[in-house]
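The complex appears here without one of its protein chains, the remainder shown in place.
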Amino acid sequence: MIFHFDGEPIAARPGDTVASALLRVGKRAVATSPYLDRPRGVTGIGEEESGAFVQIVSGVGEPMRPSTRVEVVAGLVVRGLGGRGGLPVAPDPSRYDRAYLHCEVLVVGGGAAGVQAATDAVERGEGRIVLVHDGPLAMAVPDAIQVLQRTTVTGLFDAGHAVALERRTEHLLAQPSPDVARMRVWHIRSARTVLATGAFERPLAFADNDRPGVLLAGAAATYATRHGVAWGRAVVVCTDDTGLAAALALHDAGTAVAVVADVRTGLVGDAVRALAERGIDVRQGWSAVGTDAAADGGVAAVELTPVTPQGVVLGPGERVPCDLVAVNGGWSPNVALFTYVGGPVTWDATRVAFVADRARPHLRSDVTVVGSAAGDGPMPANPPATFFGAVANGPDIASRVFIDPGRDATLADLHRALGAGLRSVEHVKRYTTIGTGADQGRTSGVLAIGLMAATLGVSPGEVGTTTFRPPYVPLPFAALAGRDRGRLSDPERVTAMHDWHVEHGAVFEVVGQWQRPHYFASTQDESMADAVLRECAAVRTGVGMMDASTLGKIDVRGPDAATFLDRLYTNVMSKLQPGRARYGVMCGADGMVLDDGVVLRLAGDHFLVTTTTGGAARVLEWMEEWLQTEWPDLRVWPTSVTDQIATVVVAGPGSRDVVAAVVSDLDVSKEALRYLAHAETAIAGAPGRVTRVSFSGELAFELMVPAWYGDHVWRAAWQAGQAHGVTAYGTEAMHVLRAEKGFVIVGQETDGTQTPDDLGLSWLVRKPVDRAGNPTPDFIGSRSFARADTRRPHRKQLVGLLPVDPQRQIPEGAQLVAVGADLSTTPVPMLGHVTSSYRSAELDRTFALALVAGGADRHGERLLASFGADDAEVVITSPVFLDPEGARRDG
Amino acid sequence: MTVELRRSPLAGAAWGDAATVAIAEVPFTPAVELRGHGSLQAGAHLPEDVGETRRLRSRSTFARRVCCLGPQWWLVTGEPDDLTLVDEVTALVDEVTAPVDEVTALVDEVTAPVDEVTAPVDEVTAAVTFGSAVDVSAQRTRIDIIGPRWADVLRHVWPRDLATLTVDTCAQGLLGRAQALLIREADDRVAVHVRASFARYAYALLTDAATEYA
Amino acid sequence: MMLIPCPWCGPSDENEFGYGGQAHVAYPDNPHALDDEAWGRFLFVRENPRGWWQERWFHSAGCRRWFAVARHTVTNEIRAALPEPT
Partner (left out) sequence: MPTLPTHPDFLWAEGEPKRHYDVVVVGGGGHGLATAYYLARNHGITDVAVLEKGWLAGGNMARNTTIIRSNYLLDASAAIYEHSLKLWETMAADLDYDVLFSQRGVLNLAHSLSDVRDSKRRVFANRLNGVDAEWLEPDEVAKIAPIINISAGVRYPVLGATYQPRGGIAKHDWVAWAYARRAADLGVDLIQQCEVSGFDVCGSGDGRRVSGVQTNRGPIGADRVALVAAGHSSVLAARAGVDLPLQSRPLQALVSELLEQVLDTVVMSNAVHVYVSQAHKGELVMGAGTDAWNGYGQRGAWHVIEHQMAAAVELFPIFARAHVLRTWGGIVDVSPDASPIIGLTPVEGLYVNAGWGTGGFKATPGSGWVMADTVAHGRPHALAQPYALERFTTGALIDEHGAAGVAH
């Protein structure tokens, strides 16, 4: 099996990772360090890798993968990295998946301890047991256990929640599959979780300890025994019996072990005997202080010397030629996941490690730790040494002693941090950047703590650890997005008439999640401005049709419905007669306008409330909140019918004829169906309701039908309208038309800081006592109107603006300042801002709405609209530009 | 009613093969949301626990189902051709104030479980003091997931534990990013009800999630 | 993601819910009887303890009921779901 590394074909065997394959062919230097440009090679065998990071070039590509975690497949192409990954520019065509899994027992880690824990759970008769392992599972497990292989648990969260990443295809094929998700993010909920996450071998500090060929001893031995890597000549440097075991394994796998340097003295036990039998030179009380480089930048020799247990170099040393320096500085239990849930760790001086402290409580009592992650297992024949490395005296030596090769962070950096007065391990981490690299300090963290403790003359336990942060392994952005991409990235809501709009050249605007026609381009090259003028003119002079289905609709029913609505709206709804409709405004408790809409009374106990498109969900929740939490005594039930009802607006002088053509058994004459009246009737054969309500000031009808009939009724009205030159119009024209009448749009004229009075709607606000002198029912927000700031004169109030130059259109958002204000000295006092600004076909000029301080009393005054290059003067007017007496609405 | 004029949000779209998994709109399912203010202690005919559903018999031959969506909140659904369901169920509210026997009659017709003896008159009236019954037939769109792999598909987009969605139970939650009601209609059939404006999203989401199982 | 114990639907993912902040803050019987200071406190001042408190959740994707729970604001441990709203 062939793959390519840095352009060179490399032969690999089944079961190889990029790291094992490269080592087998003798490639030691495979990457370079981020800042110092030093050659770097494989240091470990798993997630603890800190040197050999590669960029995946084949397939869709992926930056910064540890070579020890990339399984070789035919066609794989990788290159060694220089500390930074590259983002492929080509779009990523692969599929990413998310899945949810619920179980009783989640076991993390497929090693001996994990498999044992899962098997025990089976024998205890526990149901739904899931075992997650980050590689191919080596051992067989009972069928009752669901095994997720090549899956890494990356985070533990509240309430039994675990997140895991499964890499599903890259070990099978180098290219992405169009049908099979490349990665899957699992969301697992378990009743209890067992962490069997094992431990990471620790390196040692000595000069030039970052050279290719310096590996963790256990990793080096495994490469020899499992992957057939021939090391040539090895020197083992250790502080722990596992180093002795590694030396034996290397020897028995055919590697010449020249020397074993163990800082400890008085070693006993089988391993020592076995090493002696094999004639391996074991130097007790010795350790490494430096290495020499070969031509490839890798290690050529290691300098060994007698040292004290405290790391004081006694000398004289000896330079031993070798190809491999196998280092074992002890083990660090992998407690990252445990700490995510607040699991405490404690320094175990006998095991020379921070182990999970099972005695103290944490956030997730259902999470337990087993195996070496908890420091379990028998004590070795020889206790491990509390020793983190030996550094000879000499200029600049410390700057060649690497603690975090991934960040080129050295002992010199650590000393500078302490010299600067820093004592908190978190400060030192940030000052030196140790532990912030791609390996998240798996090997460097405890080494740094140990060296810090040694320098300060305290125990590592007193220094303490830094905080691990999820994710446990780096997670691709796209994998986290899952299938929430492209058209699925966020729902797009459409109305029953959507397809018609598309067929007729609608250009859509996104309103919340809704797709609404912004305007209809009658020809390919009609500009928006022209289209909007055309649509507005049609409504003012002929007839137009608009899809108003996105407006929120709430069926409010119950004996106390009227009472309820009186408390919600600033105006009185209980006086509304069945068959009539009324515009209303509701405020928050702070007195600021929350939403508005037309309320239809269907019967004594039955209302149909309409809301803004964006406010539909909010208003329903608002109703439910008050009914459930404050007024449970009220017998009222709100039901959303937003999607149930499609609404066709037919507006314009010609609208009555069009409506009459589709409504046969209802008299829609001015006398029979008065303004703000509504009636049930068949509409083009569909059951519906016709309402005389106008947001444009023109004669207008709202046709409401069950959404199933929306498309039909729209097309029927469109057909009937052909004789009258009916024109479809979108939200922009609707906005212009309502602005000509001075009607506000919540969210455009308002930003959550306007009272009804600010908007000139005080006529909608109930007085505390009615004309007869009886107190009126209170409504939400009324109390806030009495606060100092809401009583303040000169609040910003709604006005109309006419640019002095009738052809100048002021941009919306333009700020209004006094004419002659000195714009060169900031801050310039601002008197208000333009909320809406349009070109009017009817007025044959531009106009705008604005909020201006004390504006209600300033009609006729001039202001300067400031928006950059060519500011323009405007005259304050009434916000009602058209038909103030409302003569047009009856047609 | 002129049913031929209707158009469903997905125009009857269907995908896949029920031998593994199929996803298909079931257009024009009638539905009414019922809200009751009165106590349901004696509501022998209505499920009281959220997630519980009951099959109903009616004067007509159609299978109907009432789902408990929340406290004092039910959804009555039926088969597409069950054109009288809405009128019969909404009539309940109009009839609340009518003489007891009339109410009973209506209640029996609409909400009596298939294999259940009709409860005594007084119990039934105590059970059904509805405050609101609203036609929501077009509010939600029904998309069925049919076939042995239905759960494999849903677990990609439905975070709740599907093991608890046993036959004749229902659950509300989030389907991807859209609110949805799931009804386990049969061993290998789940009905997904989403707001009509979300129907295209839900259908695209489900067929995407089903890709590896088709 | 927290599991919020809805009294009606059982434990459900946090993102099925709306959040209502501190529980049991009753709307004044007569807001007009309050002075500006007291009204301002009702509008804006809520407890913000580091530890246990009672807060409101709204099951917007489920039964659409408001309810209160006792939650620890550091550990996110949730003790009791209290069906009665406010």
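Points to keep in mind about this one:
Here the chain labels run A, B and C in written order, and each chain numbers its own residues starting at 1.
Everything below uses one rule, namely that a residue touches a chain if its C-beta (ideal position, glycine included) is under 8 Å from a C-beta of that chain, and two chains touch if they have at least 3 such contacts.
Source: prediction; values computed, not measured.
Touch, as defined at the top, links the missing chain to these shown chains in the whole complex: A, C. Residue in contact with the omitted chain (choice from A:Pro559, A:Gly752 or A:Pro768): A:Gly752.
For the options A:Gly75, A:Pro88, A:Gly285 or A:Pro344, the residue in contact with the chain missing from this view is A:Pro88.
Note that of A:Thr119, A:Thr727 or A:Ser784, the residue touching the chain absent from this view is A:Ser784. Set against the missing chain, the residues A:Ala454, A:Ala814 or A:Ala872 yield one that touches it, A:Ala814. Residues 34-35, 60-64, 82-89, 91-92, 98, 155, 157-158, 161, 163, 185, 416, 419-424, 426-427, 430-431, 436, 438, 440, 469-471, 474-478, 480-482, 484-487, 489-490, 492, 509-511, 518, 590-591, 747-748, 751-753, 784, 787-790, 811-815, 817, 823, 826-828, 830, 833, 835, 866-868 are the ones on subunit A that touch the missing chain.
By the touch definition given at the top, subunit C reaches the unshown chain through residues 1-2, 13-15, 18-19, 21, 36-37, 40-41, 43-46, 48-50, 53, 55, 71, 73-76.
To be clear about the criterion, only the chains that are shown with their structure count from here on.
Looking at B-C and A-C side by side, the one with more C-beta contacts is A-C. One simple way to say how far apart two chains are is to compare their mean CA positions; for subunit A and subunit B this gives 34 Å.
In this assembly, the C-alpha centroid of subunit B lies 31 Å from the C-alpha centroid of subunit C. Per-chain CA centroids place subunit A at a distance of 25 Å from subunit C. Shared contact sites, meaning residues of subunit C that touch two or more other chains, fall at 60, 64-65.
Contact of a single residue of subunit B with at least two other chains is seen at positions 159-160.
On subunit C, the positions that touch subunit A within their shared complex are 1-3, 11, 18, 20, 26-27, 30-32, 34, 36, 39-40, 42-43, 56, 58, 60, 64-66, 75-77, 85-86. Subunit A makes touch with subunit C in their complex at residues 157-161, 187, 189, 342, 363, 589-590, 617, 621, 624-625, 628-630, 632, 768, 778, 782-784, 786-788.
Residues 95, 97-102, 179-181, 187, 189, 483-484, 487-488, 490-496, 514, 555, 557-559, 635-637, 639-645, 684-687, 706-712 of subunit A are the ones touching subunit B in the complex.
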